[in-house]
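Only one protein chain is missing from this complex, and each of the others stays in its spot.
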Amino acid sequence: MPAVMDLKIQNLTNKDSQQKVSGLQSIPVLEIKDLSISLRGANRQEDHTLVKKLNFTIRPGEMLGLAGESGSGKSLTASAILGLLPKSLHVSEGQIEFRGKNLTRLSEKEMRCIRGKEIAYLFQNYQGSFTPFIKIGKQLIESLRSHEKIRKADARKKVLFWLERVQVPAERIFSSYPHQLSGGQLQRVSLAAALMFNPSLIIADEPTTALDVLTSKKILDLLADLQKEVGCAILLISHDLKHLLKRANSMAVMYGGQIIEKGLTENIETNPLHPYTKLLLRARSVLTQTVPGKLAVIPGEPGLVAKQGCSFTLRCTKSSEKCSMVPEMQLAEDSHCTACHNLETEEGN
Amino acid sequence: MKVSHILQKKPYFPSLVRINSKPITMFGLFSLSIFILITIIGPFLVPNDPFTANMAERLAPPSLTYPFGTDHMGRCIFSRLIIGSQTTLGITALVIATVILIGIPLGLLSGYVGGRFDSFVMRLADGLTALPEFILAIAIAGFLGPSLTNLMISVVLVKWISYTRVVRGIILLEREKEYVLAAKVGGCPTWKIITRHLLPQIISPVLVLATLDVGKVILIISSLSYLGLGAKPPEPEWGAMLNDGRPYFQTIPELMFYPGMAIFILVLSCNLIGEGLRDKLDIKSI
Amino acid sequence: MLGLVRKRLVQLVIVLFLLSIFTFSLMKLAPGDPVMAILNADEMMVTEADQVKLRSELGFNQPLYIQYGQWMLGLIKLDLGTSYMSGKPVWNEMMERLPITVQLTVGALLVMVSISVPLGILSARYPGKWPDQISRICALIGASVPSFWFGLMLIYFFAFKLQILPSTGMGTFSQTILPSFALGFSLAAVYARLLRAGLLGSFSEDYIQAARARGVKEWRILWFHAFRAALLPVITVFGLSMGSLLGGAVVIEILFSWPGLGSMAVDAIFSRDYPVIQGYVLLTGVFVVVMNLFVDLSYYLLDPRIKQGKEGTA
Partner (left out) sequence: MLQVKNVCKSYRSNKVLNDVSFQIQQGECLGLIGGSGSGKSTLAKLILGLDQSDRGQITLNGIDFQCLKGTELRKARRHVQVVFQDPTASLNPKLPVWKSVIESLENYPDVVPSFLKDVRNDKKQMAEILLEKVGLNKSLLERYPHQLSGGQRQRAAIARGISLQPSLLICDEPTSSLDVSIQAQILNLLKELREEFNMSYLFISHDMAAVRYICERMAVLKEGMLVDLFLSEDLFSKRRHPYTRRLVEAAAEN
């Protein structure tokens, strides 16, 4: 860390993170049970449910990757955790348990106190992360003061400290407007805004998709480094398997609003079970010495989601009659599970 | 949010027929068609000659012969209202048509050709915005004498600007879009790019703008006629009729109520249609 | 910022020049001979010699561009000529009447702001609910009702039927209420809708969602993040509607018999008092242009992005 650290704050951070690690190690930060998100007004009809019966947990210090193509419900899940679903949608079923509290039951006011402070959010659209006509520093101080009683001068000190931690020219950024910064800088500032409160969970929704290769690598490195220091949990959402495979401890793959496979990253990478995961791993473009004659493809169009049963069945090469039923999650090896009817035949091959 | 595109599947070509989804817009459409019908068959409907003064019957209350009573010269108010719709609607239609015929080509050229022509047109427009239509109408009426023709000229002189600006704005935006570039690369000649690719993009905004302007033009014309700067006394224009009724306002408010109501309902129905169209065609900029 | 101001000032000068040319040529185009009008030829015998004398005194025998130049010189010295009717200098006449029009327009603006801001915010917070419906109906009525008729109806109900407010005259507070309301109502309705649309637009922006995700309080989001962005379209239209405000003021002044600039202009039209009409047109023109300049500048103050972008092109 090149930054000159304010000793007092550093001590605080360390103590805090130690507490968190020792006290909450085994208890999940976030536990999502049977989460469904539907269009408001629809009577639980299948086709109006955009996210179906989601289950996953994140533990402190863990980075969980959530993979899936656009429209698979990744971002919706994230918005639901923050309680920021658009008005037309609602959580129709299930629970979101965050450090023992069920977030779906909290009032708007209680929710606001959690947002930003305990759960931080990194947006894909870095240009939309800050209000365009207010200076960065002012916005960061504003969010600090929304959560704790802190004098302006102290808030300023804290903001500058964190801006330095994310390796941007703190003083200059502090008094800049968002449009004067580059994408990478903005995403770093968002990271600073997220970490300021020492949150237990950071949701990073495609944080680097809009950035170019080199910048996104740097941002993800920074995210991983700071996570190690602070000890928070991260939910990393991306459609790019490359990032997830490299960074996440464990991951979940979504298709058409369902989680079809989840487990430790290495297990999924070496031994994908669900046909979709297999195709996804095969079809991603990898830079290698040798060039294949033809790239492997996933047949069909994205967004082709079966209304009934397994959501992938319409594009699945292994589809059978059984697939018109929603498959149950099956445990394969330690915490690696998948939802597919044709696992046995798959393994037989 | 990504959800938005799942939720909104809007028809791309909303036909005019489909407006019926909103009853209030339908009301506007219905009442405007009645006004137009009255304008066309009005002369055959009127119970009395709207121009014949009959001092013996002046300021008569409503009766079978005079459904809305008579005015200060004993003329039948009902007949004058009906004939008055001709003046109002006719002038408005003429103004809007002229404005569109001037505004669209200027906007197209100014947006697509750009350069000196564009800056000339835009400066001219800037200069004219210094004189809002009402003030311009006063200026022209003041110097050239108050008359309906002068009134129309002053409204046209100001109104074309908004059409040219809207069309130019759309063209500037669209001509950089990839489908226009692709058409250019595909060898489309300029006239074809304008007619086939750009013109269809401006139809709906101009349509909405025009419907909303109909109401505004009617209001301007009747306001100026009320001040005596538009239609001349024997002419049964609604604003002028209100002016005629002014001295008797306290005693016989009906003299002013009926023409005012006619203006109000006509403008309201135009605005209802305009708003309905705007919502249907999903044009937010106007 | 300075470069921008300079650019706008240059534009202002161009527009004012166009305006002066326009009024000057209208003056020249006007039917009837001003010399005859001044000499009151209808009622008195006018000799040829009198005519020639006056003509050269007024400089009418000189070429047009010299006449224009002299006229412009006069303008700069605020010499707009004298009124045919009252014989007073036009400038003094206008300055006497200006406060009255200002009182009316300020009253109307107050009515506008005090109705439109709360109504706009309420209907954006609860779209589709009753405040939204009310503002929608008001906006429709406001955009459709002729202001003079609306004023008449107000007079009829509040002055004649209920007899709680005076119908005409000016000076007291109660006499200001009806005219201000008659002028401000339709504007208020329009602005409430504009503000609603602007707020709804900015509520759907990502940065509002981001501010929420940072846990910023809802009222701060409304006032510091959303409202400011929603103000941009409102202010643009505000500049444009200055014109219709002045136009509306003419009608309302006549209706409530307020001796403001508008009624001065209308009287002048009927008495063919050209210098007065000219003065009125010039004054309102300058006012509208200057207002638009302020609007543009405030635009740049509200949104730093525009400032940078425009200066880049300049």
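List of remarks:
Per-chain numbering from 1; labels A, B and C assigned in written order.
Everything below uses one rule, namely that a contact is a pair of C-beta atoms (placed from the backbone, for glycine too) under 8 Å apart; a residue touches a chain by one contact, two chains touch by 3 or more.
Fair warning: this is a prediction, and the values are worked out from it, not measured in the lab.
Here is the thing to keep in mind: the chain we left out touches A, B in the whole complex.
Of the candidate positions A:Asp212, A:Asp225 or A:Glu333, contact with the unshown chain belongs to A:Asp212. On the side of chain B, touch with the chain left out of the figure occurs at residues 12-13, 177-179, 181-189, 192, 196-197, 200-201. Residues 69-70, 183, 212-217, 239-242, 245-246, 279-280, 283-289, 291-292, 294-298, 301-303 are the ones on chain A that touch the missing chain.
Simple rule for what comes next: only the chains that are shown with their structure count from here on.
When chain centres are defined as mean Cα coordinates, A lies farthest from chain B.
Between the Cα centres of chain B and chain C there is a gap of 22 Å.
The centroid of the Cα atoms in chain A and the matching centroid in chain C are 54 Å apart.
Within chain C, contacts with two or more other chains are made by residues 209.
Multi-chain contact residues, meaning those touching two or more other chains, do not occur anywhere in chain A. Every residue of chain B that touches chain C in the complex is listed here, in rising order: 1, 123-124, 126-127, 129-135, 138-146, 215, 219, 222-223, 226-229, 239, 242, 249-250, 253, 256, 260, 263-264, 267-268, 270-272, 275, 284. Those residues of chain A whose C-beta lies close enough to touch chain C in the complex are 82, 84, 108, 112-117, 120-121, 123, 125, 127-134, 139, 142-143, 146-147, 177, 179-180, 190, 193. Residue ranges of chain C in contact with chain B, taken from their complex: 11, 14-16, 18-19, 22-23, 26-27, 29-31, 140-141, 143-149, 152-153, 155-156, 160, 197, 201, 209, 240, 242-244, 246-248, 250-251, 254, 265-266, 268-270, 274, 277, 280-281, 284-286, 288-289, 292.
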